[in-house]
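With one protein chain withheld, the remaining protein chains of the complex are depicted in position.
Our next item is subunit A:
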Amino acid sequence: MRGLTPPAALVAQVAAGTLACALAGCGRPGGGAVVTADGSSTLYPLSEAVAEDLQRAHPTTRVTVGISGTDGGLQKLCAGDVDICAASRTIRPTEAQACDRAGITYVELPVAFDGIALVANRKNTWADHLTTAELRRIWEPAAEGRVSRWSDVRPGWPERPLRLFGAGVDSGTYDHFTHAIVGRMHASRSDYTSSEDDNLLVTGVTGDELALGFVGYAYHEQNRDRLKLIPIDDGDPSNGAGAISPTPDTITRGTYQPLSRLLFLYVSRRSLARPEVDSFVTFYLQHAADLAREVGLIPLPESAYTRARARVTSPTE
């Protein structure tokens, strides 16, 4: 290329700027100190908020937050690909074994409560509440191809198609929902629109008058004016009679059953030894309560965060 001096010089000038940045590093030292988080989309709004606030407070910090679902995130954690996994359920024995085999130890930190919210389109005038029995009839594997109209759910409801939206199979929300509603984890009909990203589900339900879906409570909170919340009656008067809507109060007191749950961070011990991961986790636990409220999740009692901080600093569980 050296022979074609004038054109080559021009190209070199053009490329030089970007390349200098890309290769030499824009004059900033230390390229690798990035905190990587991945996992549940239910917890994504909180992790994103923490990452953003930390970034604004300390511009040198570098945090990435991905959405792979709880399954995907835990796989990456146990493969050593990420430092932190956000999970909307506890780790399964098989996953814990995978971590063991890879020699990765981790610490489990509860960071917020969540309820799975049942949502429909704002134009839906008929669905005032659903019972857990009805939900089971809608979502169980046997419902595939049979429960396809609203009138199949409850007589008197419109004889129009029922279009379902829900968490994808890599999502902890899916695990919890199937476990709580169908009775068996990972058992459900498959003819519904699924995504690990709740944003897409909200968009889907917003655009379809005949939709019924379930999303993390935070996603309902952020889209109150676009979604209709459907209260759930679990038929058990001991935790509140009648149909109950998810609210911070009903979720914390455990009356919004069976769709309340805890959300966790799983942090690799090896990563915790790195100061940037440690300071991210510390910042997370310090600000989780305020930021959870802001993004629509339900904070834990302050004592839970104190215990979690102690768990981070103690060398062993």
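The criterion applied here is as follows: a residue touches a chain if its C-beta (ideal position, glycine included) is under 8 Å from a C-beta of that chain, and two chains touch if they have at least 3 such contacts; residues count from 1.
One rule holds in what follows: contacts and distances are computed from a predicted model.
Going by its UniProt record, the hidden chain of the complex is named "Phosphate transport system permease protein PstA" among "ABC transmembrane type-1 domain-containing protein", "Zn-dependent protease with chaperone function", "Phosphate transport system permease protein PstA" or "NADH-quinone oxidoreductase subunit K". Annotation: of A:L200, A:A243 or A:V312, A:L200 touches the absent chain (contact as defined above). Contact with the chain that does not appear here is found for just one residue of A:V34, A:A102 or A:A241, A:V34. For subunit A, the list of residues touching the undisplayed chain reads 1, 3-7, 10-11, 14-15, 17-19, 21-23, 25-26, 28, 31-32, 34, 36, 38, 44-45, 47-49, 51-52, 55-56, 61-68, 81, 197, 199-200, 202-203, 206, 219, 222-223, 226, 295.
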